[in-house]
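So the structure is just underneath, and the comments pick up after that.
Note that one protein chain of the assembly has been removed; the remaining protein chains are unaltered in position.
Our next item is chain A:
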Amino acid sequence: MVRLITHNLLACHVKNCNANNFPLEFQNVQLEIREAEFNPEFVKGFLPKIEWKALVDTARQLGDTSLPNEQPEMLDDDFLKNLHHVLLEIHVEEGSMVCPNCKHEYPISSGIPNMLLAEHEIA
């Protein structure tokens, strides 16, 4: 499953594609929601690693509008629960991810993203 937490960490790595190569854009996705145990300490601890705009835009594109444009200063439980849901409970099972720069398409099948490149595309 490509969860949004993983998606927020993946960038295009085609040779010479090193600007505007993140976030990859989901296309033709099939989603699955699977409950995960809520651990506020984890969500808070992970927060500094998140590329916020990429996460919010991607969540909205997938139909989840629960996250604010800016990271709030007060981390209340409601916010952390929404963030938990977006990061860990939305699974992209099928579809693909397309690089905004070079348009390389990374397919997702049975929840597994294929990030392999052909020899000539490798840096």
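Worth a mention:
FYI, a contact is a pair of C-beta atoms (placed from the backbone, for glycine too) under 8 Å apart; a residue touches a chain by one contact, two chains touch by 3 or more; residues count from 1.
Just so it is clear, contacts and distances are computed from a predicted model.
The complex includes a chain that is not drawn, and of the options "Methyltransferase small domain-containing protein", "General transcription and DNA repair factor IIH subunit TFB4", "Vacuolar protein sorting-associated protein 21" or "AAA+ ATPase domain-containing protein" the UniProt name matching it is "Methyltransferase small domain-containing protein". Remark: the residues of chain A touching the chain excluded from display are 1-3, 5-6, 8-13, 18, 21-22, 36-39, 41-42, 45-46, 49, 51, 88, 106, 110-116, 119.
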